[in-house]
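In this view, the complex is presented without one of its protein chains, the others remaining in place.
A, B and C label the chains in the order they appear, each numbered from 1.
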């Protein structure tokens, strides 16, 4: 961290600031006396320092962080890609490394028939994990909020039937007992900075699929991963799902540049959700191709099987037939990058 | 809700869609056969319908919601301003209506001496409620997270000493028992769409101070208020605290237009947090004036008393002296709008 | 400017970079050898250096600008408020300093009767300058683009009739001859970074009203002002008119914090356009109050007189009666800040 001091700061004031900072521990301050301004360079573990707090000091002109504020998620301290093993009926499904995995399933679990039918279908097409919402975060309190424990029970039935590990969203740490047999726990975009939930998920050893918040920076996403990791769970899968911008033609703007940026900064696997980002079924395939082209580690895709029922499926879901075609289309893009789908 | 159908939709397809929609209950669909396109107009309670779900239908060209999706928070169904009573040592403090209230206190509760001293000072200057963080949402897991239950204990001491009701943030419904004697429970920006928490706060009868999320629309803020209200707690105070934009000179962009827009749409009181929005102490006073000028119902302001300690106070905190001057400066602006501070 | 070098940079590489930078002229580089990283601090005129260009160098870890990249618009080098004199029939109208001026008039000039009638009306209510569009920037090529030279001719008639100086927008330097008798030339938001136009306006001595672009930072606005000033015209009036965000309830988000931020950074007068920002007539008054509360130097407001004609007036225009009431409402807010309206 580089601290630029204001002009005319007295040596005593500077010494006081240095002492305050060093009292945090494990940090050494190098003072540099310049002609126009003095600079303090900090060496050591600056993760416990907050730039804003230091900048609040009257004698400070500005502060620049040089080191990233995250450690466990940082590729600098862990150069190898993290590969996450999800136990499955036949061995385990790996996320990260050379694999390109597709997680597919309906927005919401609705019935045993629905979830089992989709599970069989997406498995046949090449999906290696099954998704389905049991707890649904909905903007409106009047909207369908999911089948809750019954939804999880139905997912487990589909898992038993197909052998596909299941991925489903948690909305409160109080529901954790229901997630005992869930294979991958998803944290939705709206809970990315629900720090109490993140801490509780750090105490679990299951893989956590952590979605980027709608207005969160990549650094903040990595800091949320750090919360889970610092609490003891290294199995974090990052997920880009679109950010809020002024554009209105798409629901959100899928930030494809986030994938290579995250890969550079971190060793954690990164997957992409092309369904929610745009909110338009016809956009799922092109954005899935883009994700494969930038070496994402996989996709999470909404597939519905109920086109004749008008009100239940979102604008962004694709049919099982479209999903089957999509997997075939995506495969060579992933393979060009040396990934196996 | 107005549903525009695609060209060449058959009468049968249209009838099917109408039947599907009416099956939700309490809705009547008026079909309008035009020359170029057919239109369905829905009358009744459309709050349970989701535009996206309807738009996902193959025969639908586009959907336009005419009615707001919130009811209990809606001024149309509740034209009078909601005035919230916060019980205090000497009668009660009102938020909303003709009052302009200032909530003040430190970012974090640090010690008995600190919180009591600030409480006395801000009370003398005109604050009617005391704020202070016991549970602190921090981007970094390595940053100070607050004194937790000890912090609440100290706030209660300061309340006993000064008679000021206290406002403090909750981060998990699991902590609710600790908030028994807290007067106003704050939901932070990052938890604005923590729907499980909102539902639990609907079961409480205390006033809830609900902050707008960093990237949430005004409609979404009102929908989150609706969650609390629909679960049984009508005492919601809305709070604008800045949104994320491309501008980097200020930490966030305080959306002053949000106050009159929210007042028009809803009967709930609206207060403004000028401290966090800009992240710059010198901006607190001008933005507080702007808030008073647009008829906000009050302010929530960070005041610290520890300028000589470099690391503990945020860039946005003002001193007790600056706070005292601020209250005097703001008062005539509030009074010009017929508000009493 | 502070340049942090990467680890293990050789003394020779460092010397080469220093020589390259100093060759720009008028800059002195102080090299600081630290334990972990070396830092170069630049003293002198760094306005000609581009951070990105320096950061592109292989041996550079990061670059931090300490000085602002603008000089003539910078309050540091010109501590006194700039007060701009606009010559008028009876002496001159001042913008900046202790004055709070209101510029009012229709979106577009439509007819002699229309512009003269509005001019008389807004003058009576307290406006000191008349606005009206002759060249209209329209998103659609099929929309009405203004009366062009005829529009300016009509504005001049209204000026003659009322004595009000006129403000109107220029869209191309090629039209400058038509602006001979225009008192204040407006640069619209979409042309804020039309650098060729800015340079040409630097050769004129008339006041330039420069609107902030929809997605431009405050620093970029000041850099555009610097273009005009560096080319020889010091008479720049800055105008905040709303920025693009994800919010859809208002057309744009009026950034009220921009006013005190600009005032701190620059000596130039700053006015506010509350009509275009929100795009809602009922929002003009509250946002005008907010502008007065933060010590803006004035307002530019759309007033129409043609409510019975459905297609010609924008959503954001207010009637002459509403304008008259607005001036009365705003005055005490401006006066509380020691401004005279």
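The rule is simple: contacts are C-beta pairs under 8 Å (C-beta built on N, C-alpha and C of every residue); 3 or more make two chains touch, one makes a residue touch a chain.
Because the structure is a prediction, the values reported are computed rather than measured.
> Among the options C:6, C:120 or C:244, which residue touches the chain absent from this view?
C:244
> Consider the whole complex, including the chain that is not shown, and state which of C:31, C:67 or C:193 touches that chain.
Only one of C:31, C:67 or C:193 touches the chain omitted from view, namely C:193.
> Which of these, C:16, C:124, C:160 or C:328, touches the one chain of the complex that we don't see?
Spelled out, the listed residue whose C-beta touches the missing chain is C:16.
> Which parts of subunit A are in contact with the chain that was left out?
Listed in rising order, the touching residues are 215, 217-219, 243, 245-250, 253-257, 259-261, 264, 277-278, 282-283, 286-287, 289-290, 292-295, 332-333, 336.
> Where does subunit C touch the missing chain, residue by residue?
16-17, 20-21, 24, 47-50, 52-58, 69-70, 137-143, 145, 171-174, 190-191, 193-197, 199, 213-215, 220, 223, 226-227, 230-231, 244, 279, 281, 307, 309-317
> Could you pull out which residues of subunit B are in touch with the chain that's been left out?
Contact residues on subunit B toward the absent chain are 2, 4, 28, 30, 32, 34-37, 39, 41, 43, 61-62, 64, 66, 215, 244-246, 248.
Note that in this section only the chains that are shown with their structure count from here on.
> For subunit A versus subunit C, what separation do you get between their C-alpha means, in angstrom?
The mean C-alpha positions of subunit A and subunit C differ by 40 Å.
> Go ahead and note the Å separation of the Cα centroids belonging to subunit A and subunit B.
27
> Where the CA atoms of subunit B average out and where those of subunit C average out, how many Å apart are those spots?
It comes to 32 Å between the two C-alpha centres.
> Could you list the positions in subunit B whose residues touch two or more of the other chains?
215
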